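See below for the structure under consideration.
A single protein chain has been omitted; all remaining protein chains appear in their positions.
A and B are the chain letters, set down in written order, and residue numbers restart from 1 in every chain.
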Amino acid sequence: MYIFIQQVINGLTIGSIFALIALGYTMVYGTMKFINFAHGDLVALSAFVGLTIYTTVVSSFSNSIIAILISLIITIVIISIIGYLLERIAYRPLRKAPRLSAVVSALGAGMVFQNAIMLIWGPNPHYYPADIIPNKIWHFGDSVISLIQILILLLSFFIMIGLYILVNKTRTGRAIRAAAINQDAARLMGINVDAIIVIIFALGSTLGAVGGMFLGMFYRGITFNMGWNYGISAFVAAIIGGIGNIPGAMLGGIFLGLFNSLIAGYISSTWADAFTYILLILILIFKPTGILGERVAEKV
Amino acid sequence: MRKSAIYKYLVFLGILLIYPLFSNSSWLAIGTTFIIYSIVALSQDIVLGKAGMFDMGHAMFFGIGAYISAIMNTVFNIPILWAIPVVVLISAIISVLMAMPTIHLRGDYLLVVTIGFNIIFQQVIKNNVFGLTGGPNGIFGIERPSLFGFEFSSDLSVYYLAFFVLILILIMIKNLETSAVGRAFHYLRLDNLAAQCVGINTRFYRLFAFALGASIASIAGVLFAIQYTVISPESFNLMQSILFFTIVIVGGMSSIPGVLLGTFLMFVLPEIFRDFNTYRYLVFGVMMILTMILRPRGIIPKKFGIIPKYLLKDK
Partner (left out) sequence: MELLKIENLTKIFGGLVAVDHLSFSVKKGQIYGIIGPNGAGKTTVFNCLTGIYKPEEGTVIWKGKDITNYPPDKIANLGIVRTFQTIRLFSDMCVAENIMSGRNQISKQHWYHGLIHTPFSKRDEKKNWLKVKEIMELMNLQDYATELTKNLPYGHQRRVEIARALATEPELIVLDEPAAGLNGHETLDLTNLIFKLRDMGFTILLIEHDMNLVMNVTDYITVVNFGEKICEGTPEIVQNDPAVIEAYLGKEDADDEGDEDEN
């Protein structure tokens, strides 16, 4: 039983990070209908930028939590700007082009990020300091939960609630949803679709930046090519939830995190990826547009 | 085929024919791999470029060809060329089994499914199932083939073997373009519903495209095993699939010259700039973005509207 509880705690933690990253994929897909393959590498970049900022500012603060929050905010700003530039340079010229051209452009951008990280920080792993968050743990019987896990869970939870409110209860949110259903119609209704797309990239990058720093804080080791693996997992989470569907991405992330960690705990970690993808394929065979589904209707 | 097009192909093949005269052993190896990758890219193009199915796991079939032939050769001592029919059959069967339940999925969903199959395949070979695949180290000691008493033991002979296969594949793809099957691929890519409504069984043709693409990639896999005599999982991972996928989009979907040029740009060019190791992939990424912005349909897009002469009104 204790394995189960432990794996659920770990799964929820990594699942909420997946969810944060998955939201970036799903929001872009929702409006622009293409897979932003560069998102994973942007997340990796955030982990590096965040660490660098943290190590520079940490000495000026007495409390490392404040240092972390400050670094988080600065990282978010930097990554959002990079996300904006990414859209502006690599995707906007391709709005009218075949969709696969944008996919290849995204793959190219991912390669640029990955190699930029390698050039700046070198090919060897970097480590988030162990004491970045006080190393407190709590016991439940035999299972443990650490302060960092609690922090990740709480922050992710609040961020997702915030996003949910933004998308469902505000004017901007309504415009985002309208642009996702039909860009042309939204434009005719006076919505500035370009501005919406900028907002989406900024939001997606923000969530990605948070996800990237959480990855660093939780696993500590970060490498220049880590973005691809986490990116693919988060993207799978978005698909499982139904791509383009915001609650779907959150659910898909949590679900995938739990699934991964239970497989690793009970079956084997060398086969974990295979199980993940078998699950994904089965879901798509029986629910061709993911669990919560995607809105598409082709009229003939 | 237009005369000018024939000349271009002859020039291309002519260059490949005399290329070994001007290359040392490491460049000869790059040349051989270029030919093999071209075959894989052409097969990827059948699935992605012609039939329009977003297959981002094509390296898997390349790998199936390499692994099955290597296992047959090293474990069962079967001459490797004899493996070709077996490899073609098995990969056609596997691809159809994979595609049957998933082929109806819309583009991007199919894309993740094929990524998924590629990753599952990776884990299977890395985990050394049945003790046959050699795990992360792969398989060593694959024998070079012999045919009618001729031993393909030198690298040069392997180069020409691959060259010969490339010519066969090119002829086959040209035939495909001027056949009912090949046109059906284009119709279903451009408008699946309209194609169905003129009576085309699009599901059958999709499965056929998948099986054909998989079989050709697996033949390339056998050649790859012959060339290196050692194979390991990384040569068939997701990154390789993405490479083949990108080659087709950058070169030009369903355009043979486009795919060949794409293979050159995406595989040979980075080899040429090997000395600039640290910067080359950064520049490479930038080039991918720029190419797509400047040539969104690929560098050499496919031209339609080439029909038999006897249809044209005498002008």
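Methods note: a residue touches a chain if its C-beta (ideal position, glycine included) is under 8 Å from a C-beta of that chain, and two chains touch if they have at least 3 such contacts.
These figures come from a predicted structure and were not determined experimentally.
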Please pick, from B:L28, B:I90 or B:I200, the residue that touches the omitted chain in the full complex. B:I200
Thinking of the whole complex, not just what is shown, which of B:G65, B:G116 or B:G182 touches the missing chain? B:G182
Please identify, in ascending order, the residues of chain B that touch the omitted chain? 172, 175-176, 178-184, 186-187, 190-191, 193-202, 208, 212, 304-308, 310-313
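Quick note on the criterion: only the chains that are shown with their structure count from here on.
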Any idea how many Å lie between the Cα centroids of chain A and chain B? 33
For the chain A and chain B complex, residues of the former touching the latter: 29, 35, 89-90, 93-94, 97-105, 107-112, 114-116, 118-119, 232, 235-236, 239, 243, 270-271, 273-274, 277-278, 280-281, 284-285, 288-289, 296, 300
Per the touch rule, the chain B residues reaching chain A in their complex are 54, 101-102, 104-109, 111-113, 115-117, 119-120, 122-124, 126-127, 193, 238, 242, 245-246, 249-250, 253, 278-279, 281-282, 284-289, 292-293, 296-297
